[in-house]
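Supplied in structure tokens, the structure appears directly below.
The block that comes next holds subunit A.
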Amino acid sequence: MMEILPDFLILMLMFIGLGAICVGMNRHARQVFGILPSLGMRCLRIALGFVALMVSLVPAIDDYGTSIGVAVWIGYLAVIATMIGLVLTYYPRILRPAFPMALAGLLIAVLVSW
Partner candidate 1 sequence: MIKAHHRWMCFADHRPAMNISLRLFMAVFGGYGLALLCGAALASGLSFALAFDAVTFAVMIAFIVQLVAVIWVIAAATLVRAALGLIIPAAIFGAWLVAPQLVS
Partner candidate 2 sequence: MNFDRPRGLRQSMSWLHTYSGLTLGWLVFAIFVTGTLSFFRNEITFWMQPERHKANSDIVTFERALGVLESEAPNARQWTMTLPGPRNPTLGISWQNPQQNAQQNIRQTAIPNNNERRVPSDTDTVGRGNESNAGNAERRSPRRQGEGVEMSASAEGRPTRQGVADAERRGSRGNAERRTMQTDEGDEEELLSPRQSQNTLEQAQSRPQEQPQQQHGGARGVRLTLDPATGEKLGGRETAGGNFLYRFHFELYGMDRIWGRWIIGIATMLMFIAIVSGVIVHRNIFKDFFTFRPAKGKRSWLDAHNGCSVLSLPFHIMITFSGLLLFGNMMIPTAMQSAFKGDMDAYRQNVRNRMANFEYKPPAGERATMIEIAPLVAAAERTWKNRKAGSVIITNPNDKHAVIEVRQSSIGGSLVAGRSAAQSLYFDGVSGQSLTGADAAKPTTVQAISNVLILLHRGFFASPIPRWLLFLGGVGGSLMVATGLIMWRVARQKDQEKQQRSSGAGFRVVEGLNVTGIAGLMVAIGAYFWANRLIPADVVGRNDWEIRAFFIVWAITLIHAFTRQHKMAWVEQLAVAGILIGLLPLLNALTGGLALSASIGKGQWVVAGFDITALLMGVGLLYTTYRVYKYAPKTIASILTAGKASEKKTHEQGMPLPDTFTSDPRSSSFAQRSEESA
């Protein structure tokens, strides 16, 4: 259980990050939320998204070592991006509760690892 904790952390952080970047775009915000966000909100989401992505690099490098960690990170990025892309296409509304759920999962994981 504890072995997959870093991977879980990475995936959650990436999901939050990519999801935030995604709904920071007009096109996808409309798909998920039905309304267009303001410019400030968009910038905030994209910024937070990138921050989350960068943070997700930390458990990757910590667990796998530098070189392999970066490779794993890139690989996970592709997986999460594909997932988000497919979900957006077919069930965009799922992403509405998904974001807070991912945050919750992240908090739980951080608490567990502490």
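We adopt the following convention: a residue touches a chain if its C-beta (ideal position, glycine included) is under 8 Å from a C-beta of that chain, and two chains touch if they have at least 3 such contacts; residues count from 1.
Candidates were picked such that all candidates are chains of the complex that A comes from, given by their letters.
Here the structure is a predicted model, which means the values were calculated and not measured.
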{"item": "Of 1 or 2, the one touching subunit A somewhere in this complex", "value": "2"}
{"item": "Residue ranges of subunit A touching candidate 2 (in the complex, touch as defined)", "value": "7, 22, 25, 27-28, 64-68, 71-72, 74-76, 78-79, 81-82, 84-86, 88-90"}
